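What follows is a set of notes on a single structure, which appears directly below.
For this depiction, one protein chain was excluded, whereas all remaining protein chains were kept in their positions.
By written order: A and B. Residues from 1 in each chain.
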Amino acid sequence: MRNLVLGLSLTVLFVLGAVISFLWTPYDHTSLEIANKLKPPSLAHWFGTDHLGRDILSMIMVGARTSIAVAIVAVGIGITLGVPLGLLAAAKSGSWLDEVIMRSNDLIFAFPSLLIAIMITAVFGPSAVNAIIAIGIFNIPVFARVTRGAALSLWTRDYVLAARVAGKGGFRISVEHILPNVMNLLIVQGTIQFSLGILAEAALSYVGLGAQPPTPSWGRMLADSQTLFMLAPHITLFPGFAILLTVLGLNLAGDGLRDLIDPKLRRGAR
Amino acid sequence: MLRYTLTRTGSLLISLIVASLVIFFTLEVVPGDPASFMLGINAQPETIAALREELGLNQSPWARYLSWITDLVQGDLGTSYTYRSPVSEIVAERLVISLPLAAYALALTILIAFPVGIWAATRRGSFADISVMGGTQLGIAIPNFWFAMLMVLVFAINLRWFSAGGFPGWDEGFWVSIKALTLPAISLALPQASILARVMRSSLLDTLDEDYIRTARAKGLTKGQALRGHALRNALIPVLTIIGLQFSFLLAGAIIIENVFFLPGLGRLVFQAISQRDLIVVESVVMLLVFAVIMVNFLVDLAYSWVDPRLRGRR
Partner (left out) sequence: MNLLQIKDLDLDIHGTPILKGVSLEIGEGEIHGVIGESGSGKSMTALSVMQLLPEGSACRGEIHLDGMSVLEASEPDLCRMRGDAVGMVFQEPMTALNPLQTIGAQVAETIRIHEDVSQAEAMARAGEVLRRCELPPEDFPLRRYPHELSGGQRQRVVIAIAIALRPKLLIADEPTTALDVTTQAEILQLIQQLVREDGMSVMFITHDLAVVTGLADRISIMRHGEVVEQGDGASLHRSMTHPYTKALFAASSHQPERAGQRAETPLLKVDALVRSYPAARRSLFGKGERFRAVDGVSFEIKKGESVGLVGESGCGKSTLTRAILGLEAAQEGSIHLDGAQVLAGGQASAEVRRKMQVVFQDPYGSFNPRHKVARLVAEPFHLLGRKATEAEIDEALTSVGLTSGDKFKYIHEFSGGQRQRIAIARALIIKPELIILDEAVSALDVSIRAQILDLLADLSDTFGLTYLFISHDLSVVRAITDRVLVMKQGKIVEQGPSEALFSNPQHPYTQTLIEAVPVLPDADISQVETT
């Protein structure tokens, strides 16, 4: 319960930061003040300024948008494609269709997001959309597997048999009986994938495969700080802590939700 | 046992073929004309035609795929347009850094995660357990490349225990090279070790609840004996799955971490190749990494049957 509160507070903090950034930031995150570069944290610039004199707090607030947007869309791709595939595979378990779906899933697992991003970028050039697609594709088998695994055990329940006796077909049973009962698991998995998405987006932007200038991004801020962090550690510390705390918050919230929803999974694997 | 191995090998081959198809078609068919893509819009038509000839682009995609894959099996990855030398040689030079780095990180991951996970499981609910699990939450949330920068700051710049980056080359001596890979390996391993420790702990706790542990205790085994003799090997089964998955994360992570430490590995190679639009190199590196991931998961599958006798009789 403590975890859930702490996790949700951290998450809300960063979502709020992102939302507020649309209306107000301490400074314009694009305005350069070379004279003011690499200033340590002060009352004027809480988190200091970067190598071009931009306000780091403002950049972090705006960067949160990118992180959250990329992660949410990537989780959305995973859920909208993965969950139906998982339900279908479970409903047709043992058939060739199940086999094809699961084998394709295994195959996608052999392509970590980074490799997908490398391939897409090599062909289409770098952009934040690539990062979304790369992370999203990797999310599909994750949700498909979780859904199928849970759905398979639900299909053996007597209430599903009772529904079949009542003449209901595979689609209807999947929607009425299976989906509501895997929902909890999907919410938990969703928060986990959301946090992994934020990590992955940061990594991709860091190596230049994600968000491109002028779109601000935490990963790129770290990449920019790469050669200067010995001189001014704060330009590395603040974006890093932003990532760390967001991901930590989401993970704690996910664990807390799991505990809340299903006491049996209280110490479940992660 | 033999049948299990055979069917696993069969699906290994199918995975490799499908993966190679995906990679080939994404990188050589989707861009339309790879030659003009690689040379850019300002290239002369004659140069493009020459490169098309060199790459054999006048054949059908299927014929190109077949010749690519037959060359691949024989270890011929083609010639890099930008480096003007065989890709297999370029890749081999880089592989001797990236692969040892991933393996080193995997070893560290296991060496940290197993004792921590077991230790926490045996002290379930205690202060020690809760603080260790809290620590792993932090470990999971840390971006590994940022952690690497912090380590450079602390251990290379302030304490001067390690150099901040670069790689001397294996010719300069084994231990010198290992030392150069140590900070990168630790920064790769820490997040993965945190995940694995949690999996180890929860898997062990699940097995400790099993009926056969009660049977073992009823024989007169102490808690520790039951844990070592009966719970540990059973708990290993889900842990193996995670290790297989983690290897792919470590390989991908290695590519990123190389950037922090200026290691001349596959990561630097592939990012240069992307900016130079050298599709042949990108294709080779991706294929190689996918091959490694699939192979490791194949080995994990074989390890299952070594751990679990129930699989040996089965398909």
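Going forward, contacts are C-beta pairs under 8 Å (C-beta built on N, C-alpha and C of every residue); 3 or more make two chains touch, one makes a residue touch a chain.
Owing to the predicted nature of the structure, the values given are computational and were not obtained by experimental measurement.
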| item | value |
| --- | --- |
| Touched by the hidden chain, restricted to displayed chains | A, B |
| Options B:Thr9, B:Thr47, B:Asn158 or B:Thr222, residue touching the unrepresented chain | B:Thr222 |
| Candidate in contact with the missing chain, chosen from A:Val5, A:Leu161, A:Val175 or A:Leu231 | A:Leu161 |
| In subunit B, positions touching the absent partner | 3, 6, 210-212, 214-222, 225, 229-230, 233-234, 307-310, 313 |
| Positions on subunit A contacted by the hidden chain, ascending | 157-159, 161-168, 176-177, 180-181 |
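Keep this in mind: only the chains that are shown with their structure count from here on.
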| item | value |
| --- | --- |
| Centre-to-centre distance between subunit B and subunit A (centres being mean Cα positions), rounded to whole Å | 21 |
| Of all residues in subunit A, those that touch subunit B in their complex | 103, 106-107, 109-115, 118-123, 195, 199, 202-203, 206-209, 219, 222, 225-226, 229-230, 233, 236, 239-240, 243-245, 247-248, 251-252, 255, 267-270 |
| For the subunit B and subunit A complex, residues of the former touching the latter | 11, 14-15, 18-19, 22-23, 26-27, 30-31, 37, 137-138, 140-146, 149-150, 153, 157, 195, 198-199, 201-203, 205, 238, 242, 245, 248-249, 251-253, 255-256, 259-260, 267, 270-271, 273-274, 277, 279, 282, 285-286, 289-290, 293-294, 297 |
